[in-house]
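The chains shown are only part of the set, and none of them has been moved.
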Amino acid sequence: MKISGRNKLQGIVKEVVKGAVMAKVVVDYKGDEIVATITVDSIDDLGLKVGDEVTALIKSTEVMIIK
Amino acid sequence: MKISGRNKLQGIVKEVVKGAVMAKVVVDYKGDEIVATITVDSIDDLGLKVGDEVTALIKSTEVMIIK
Amino acid sequence: MKISGRNKLQGIVKEVVKGAVMAKVVVDYKGDEIVATITVDSIDDLGLKVGDEVTALIKSTEVMIIK
């Protein structure tokens, strides 16, 4: 199975914060932090918890460049 | 100046491909590739070229998680 | 493997149009059309062609509602 999204960054979950609808997931990626805000349903569906090995998936059209 | 976008990944531009309206920028980030698709105008405005030190800016709402 | 994106719509590719950087993919989904604009690299990476069974993946934060 392949996904068209060009950016797949593998890391370890280091924090999960759940709200009523949205949740924050912080992933340790080679010493940096990648932050995702996804639905609480997704957290429960994937059974996400600290220590999990995950991939952060980001479509290239969502990436801006600063110089 | 601070930006609300939570993900700021610093790397080096390793490829720029320009279309008529959109352009692809590939950034070497800690040995991984981050791909951004931005407008050709942005490429010209920032004077983006291979070797530039840049930051990939990604809003947390645009990040999915795979487990 | 599970993906946090809440919307996964399965259909058949009915059209692929490649530009210099971006490409259009039209998926027949239960008689409706789902249109994705992804990079040409993704088309080549996935070997996308008419007739392929695919899933359109859409993060819930990207969906607006009209009433």
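The first chain written gets the first letter, and so on, giving A, B and C; residue counts start at 1 in each chain.
Convention: a contact is a pair of C-beta atoms (placed from the backbone, for glycine too) under 8 Å apart; a residue touches a chain by one contact, two chains touch by 3 or more.
Since the model is a prediction, treat every value here as computed from it, not as a measurement.
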item	value
Total copies in the full complex, given that 3 are placed here	6
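Just so it is clear, only the chains that are shown with their structure count from here on.
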item	value
Centre-to-centre distance between chain B and chain A (centres being mean Cα positions), rounded to whole Å	18
Where chain B and chain C are represented by their mean Cα positions, the distance between them in whole Å	22
Centre-to-centre distance between chain C and chain A (centres being mean Cα positions), rounded to whole Å	21
Interface hub residues of chain A, defined as touching at least two other chains	5-6, 36-38, 42, 46, 57, 59-61
In the complex, chain A residues that touch chain C	1-6, 36-39, 41-43, 45-46, 57, 59-61
Interface residues, chain B side, partner chain C - complex	17-20, 22-24, 35, 37, 61-62, 64-67
Footprint of chain B on chain A - complex, ascending	5-9, 24-25, 27, 30-38, 42, 46-48, 52-67
